[in-house]
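The complex is shown incomplete by one protein chain, all other protein chains being positioned as in the whole.
In this document, chain identifiers A, B, C, D and E correspond to the written order of the chains, with residue numbering beginning at 1 in each.
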Amino acid sequence: MRLVLANPNATTSVTDACAALARAAASPGTEVVAWTNREGPPIVDSWYADYFAGRPLARGLRALSPMPDVIVLAGFGNYGTGAVKEALDVPVVSLPDAAMSIAVPLCHRFAIVTTTPRMIPYTEDLVAAAGFRERCAAVAAVSLPPLGAALSDDAVVAELAAEVERVRTATRADLVILGGARLSPYAAALRTLVTPTVLEPVACGVQMAEALVRLGLRQTKTGKYAPPPQAFEAYE
Amino acid sequence: MRLVLANPNATTSVTDACAALARAAASPGTEVVAWTNREGPPIVDSWYADYFAGRPLARGLRALSPMPDVIVLAGFGNYGTGAVKEALDVPVVSLPDAAMSIAVPLCHRFAIVTTTPRMIPYTEDLVAAAGFRERCAAVAAVSLPPLGAALSDDAVVAELAAEVERVRTATRADLVILGGARLSPYAAALRTLVTPTVLEPVACGVQMAEALVRLGLRQTKTGKYAPPPQAFEAYE
Amino acid sequence: MRLVLANPNATTSVTDACAALARAAASPGTEVVAWTNREGPPIVDSWYADYFAGRPLARGLRALSPMPDVIVLAGFGNYGTGAVKEALDVPVVSLPDAAMSIAVPLCHRFAIVTTTPRMIPYTEDLVAAAGFRERCAAVAAVSLPPLGAALSDDAVVAELAAEVERVRTATRADLVILGGARLSPYAAALRTLVTPTVLEPVACGVQMAEALVRLGLRQTKTGKYAPPPQAFEAYE
Amino acid sequence: MRLVLANPNATTSVTDACAALARAAASPGTEVVAWTNREGPPIVDSWYADYFAGRPLARGLRALSPMPDVIVLAGFGNYGTGAVKEALDVPVVSLPDAAMSIAVPLCHRFAIVTTTPRMIPYTEDLVAAAGFRERCAAVAAVSLPPLGAALSDDAVVAELAAEVERVRTATRADLVILGGARLSPYAAALRTLVTPTVLEPVACGVQMAEALVRLGLRQTKTGKYAPPPQAFEAYE
Amino acid sequence: MRLVLANPNATTSVTDACAALARAAASPGTEVVAWTNREGPPIVDSWYADYFAGRPLARGLRALSPMPDVIVLAGFGNYGTGAVKEALDVPVVSLPDAAMSIAVPLCHRFAIVTTTPRMIPYTEDLVAAAGFRERCAAVAAVSLPPLGAALSDDAVVAELAAEVERVRTATRADLVILGGARLSPYAAALRTLVTPTVLEPVACGVQMAEALVRLGLRQTKTGKYAPPPQAFEAYE
Partner (left out) sequence: MRLVLANPNATTSVTDACAALARAAASPGTEVVAWTNREGPPIVDSWYADYFAGRPLARGLRALSPMPDVIVLAGFGNYGTGAVKEALDVPVVSLPDAAMSIAVPLCHRFAIVTTTPRMIPYTEDLVAAAGFRERCAAVAAVSLPPLGAALSDDAVVAELAAEVERVRTATRADLVILGGARLSPYAAALRTLVTPTVLEPVACGVQMAEALVRLGLRQTKTGKYAPPPQAFEAYE
């Protein structure tokens, strides 16, 4: 099957890192095609960036040709997931969707660790919108430096590990979701250091996407995610 | 005070109708300036349209000069309300915010009647995101024809009245919010026909906006609605 | 318009302080008339006091002549708000109603700081009854001395500021409501010291009251707040 | 033990009917003493009546001499239950408390049938305040005539039975609580006609009261129901 | 009346301790018959043990002859409570049912202290299943040694007291339920040391059981707890 991994921001280094994780998680026979939202913002770090990302993301993915079998939106956010689900006839998987859906059967209560304290309310809104508040123990954050700043891998992993253990002690969360594409590459190292199960959302998204294709399922096109009522051109 | 009434869609006839309602609701001394999101879609009838509206809305309002004292977003939707609240230092009021906040102290449970069944899930998401589910008895809909189609005022009012009474009987809602800018002009006629209190959101938004200016309040700029971390140009 | 600011307790110094805040918050053309519940308790510091306040409050306000355009109940409590709303045909605004309704669109989650730890469960009940639990991060308290005891303004402000910052750190609340009429006079000083937005409920109540009058709205007299079924005299 | 059955309204025929039910439900050795809130309203049919009932109820019960072992508040309402719990050192049981606490372990979801549609929002507020919304399928109502009007027992039972079966079909409630003291005398007849289990709250209240006395328990006097901070006289 | 106190585990010393508490709590005329689930596990310390307990518990109690008037399941867990309620025509009371039902009217919010941190998620599931989350402030734990290990009474009481006060400070819980049959014998000593009200569930269960018998009530046999559809032998 052909899976487009769509980075909602415009930063190709993030696309590349996610694509590497996606290819490692994909099954034989799944072709992962990376796509970057070149008209989007360099990073989704606010609701402002979210809406700047969503419009070109929805338009760009609608115009994909050939249309892939499935799309994974490779950012831990909203940025128009509903719009993309409406616009496309193929299944669309977002990282929060995939990670929380896989987390719930595995744990008592999960926590999400995001990239900066600034994104905690944004991420809590995602959890609430998905209806997972009963199973979410907490949203917490490390403090990643701005995109492009020098970043010591060891320092990031250490900070993540400290935050994960702090959250676990405070809330008894037994599973942690890495809530930001920039955190995904640290999942393997983090797992060696902390007690809770660690979910890396890109891999979860790829597996969920493959599952939907195999099951012949997609977002409810006769329900919430029906196509927009007008011709696409009318919206532009 | 100077109040910008910002229509998130590009249809100036909707802007005009809302501006008339807004001026009727404004206090002496409040200047209502109408603004249309000319790069937005003609109507917000889906999540797709919502994201197409949000990006130019946020950018356009950020660029207003002179900046008004307060902004009312004159559509019953999301279309980047959070983004606008982050981007601006003046208070920003959305219609769902204003209508639900005014409804809650007045009633036992409110219902929302929106423009088409297509928008019910979208509107339920708004209610949930605002944290008002405990007080919302139902979201229902009439079936407005597409923008531009001939529309009999009497027929719309009759359909609204029938739906309001149906919802009241089914759920005991004692207040109804008109959930769509296109419905607002029918509020006065509807009030003569139905039992529940009818809220017209544009007027609620204007009053809430004036109240915030007088109170010296705005969205929490040191909290959820802090300015985006980067220079605005960086997002484009 | 004529606005009665009704203090549910019998202490005129509290009435006077609230009336001063109300007049400062009122628009030109709004006449604020202070009213004291002389048959009520000196302070509402318990459910016992609440019920002692509510009966004379409801009877006293029902008997106002001439009836004002709107009434603001100037205490952060219940004390029969529902009873007053039923009994009167003019709009009735309580401080918790007004403050929470204005807070919700401005913030991610609000906290309430009340006057004594004794009142925390009472205040949590108010939040739950209004249906605002999803948006309330915490109810906390300072420890005001009894009414009449010497009170250092600086000490109160310092204690409030410390408690606000404690709550903010513990819960990420980005807005704080002062949950007690005795705290209202400290709002301005507090704002200079703390990170979250501070809401002073008397001013919120006055603005909400004016908005209702301008909008022609009141509690749902055809629904929850229908007049009591019997003649008023029958209840006495 | 000595149990005071306190009717929160002033109508002695209601007191008598409840006292008969209470005596039938009491264990040997329990003396049921009926008490009428003579300064209260003739019936609690609104929040207005509720607050008129609560003040003399709290004052009257506080002044009981000798103080009984336990008090059952024999009305299906609020009318200052919290105030009475604060004021007294002996256990205080309200009918909604007792009926819902006994209902929950017996059923999947309970319904409450109250005396008039007017009381449905009031009763829903009771359910929410107690924290039982997850287990309450619905609040419904018959339409009892005013107090004193001629009342055919057969007609009341038939109307109750019809409403119970309607609610059961609509919501799958498998237990019904009679939500009004005036309905209690019909419980036995109703049980012969309907599918769900029928709870009669006066009997539940008496049994809960006896249980608390035998267990040496009462409302948390070191917590929510601590005595009011001032001398009782100070509130009057 | 004849009350069977059924220990869901196979450890007779636990049966004996609970039976002693039950007899102390029973009214004159109530005969407490202890029963041990000899084919169950020695202790219910996991969901695995829970299911090992439930099957023989349900089968064993169904086969009681003569059938008692009421059954109290004397462990703070699930272990097939629903199965037993379905299988039997007499009322069945579980300890969490009884303790939480009695706690709710007495307090603002209760906490549960269980026997080991391992059982916190299990116990939180019980609270959620019963629909009591709104009233439960926290589930906490001491760390009892394994069954059979030497156990200093003073040390257990001291650890319980410390944990109760820690939970009270952290959550303002004003009532604590001892969530494990092994903790029940320490209730009296604990009460002398801590601020919150302490509920001992065996006594609560006995009183609730007696109340049901006197009220002629049992689980809804025409609803959720209808008898299994097939002959009992068919399940074995």
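Throughout what follows, a residue touches a chain if its C-beta (ideal position, glycine included) is under 8 Å from a C-beta of that chain, and two chains touch if they have at least 3 such contacts.
Worth saying up front: this structure is predicted, and the values here are computed from it rather than measured.
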item: Neighbouring shown chains of the undisplayed chain, as defined at the top; value: A, B, D, E
item: Sole contact to the chain not displayed, among A:Leu3, A:Val70, A:Leu160 or A:Leu175; value: A:Leu175
item: Residue among E:Asp69, E:Glu86, E:Asp174 or E:Glu200 touching the omitted chain; value: E:Glu86
item: Contact with the hidden chain (one of A:Thr116, A:Thr197 or A:Gln230); value: A:Thr197
item: Absent chain, residues of chain E that touch it; value: 41-43, 45-52, 54-55, 57-59, 80, 82-83, 85-87, 116, 118, 121, 125, 128-129, 146, 223-224, 226, 228-230, 232, 234-236
item: Where the missing chain touches chain A, by residue; value: 25, 27, 91, 93-94, 97-98, 100-102, 104-108, 130-135, 172, 174-175, 195-197, 199, 203-204, 207-208, 210-212, 214-215, 217-220, 222-225
item: Residues from chain D at the interface with the omitted partner, ascending; value: 108, 134, 172, 174
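In the analysis below, only the chains that are shown with their structure count from here on.
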item: Same-site or different-site touching of chain D by its copy chain E, using the half cut; value: same
item: Which of B-C and A-B has more C-beta contact pairs; value: B-C
item: Centroid spacing, where centroids are CA-atom means, of chain B and chain D in whole angstrom; value: 43
item: Chain C and chain D, separation of their C-alpha mean positions in angstrom; value: 30
item: Multi-partner residues of chain B (at least 2 other chains); value: 108, 134, 172, 174, 223-224
item: Touching pairs - complete list by chain label; value: A-B, A-C, A-E, B-C, B-D, C-D, C-E, D-E
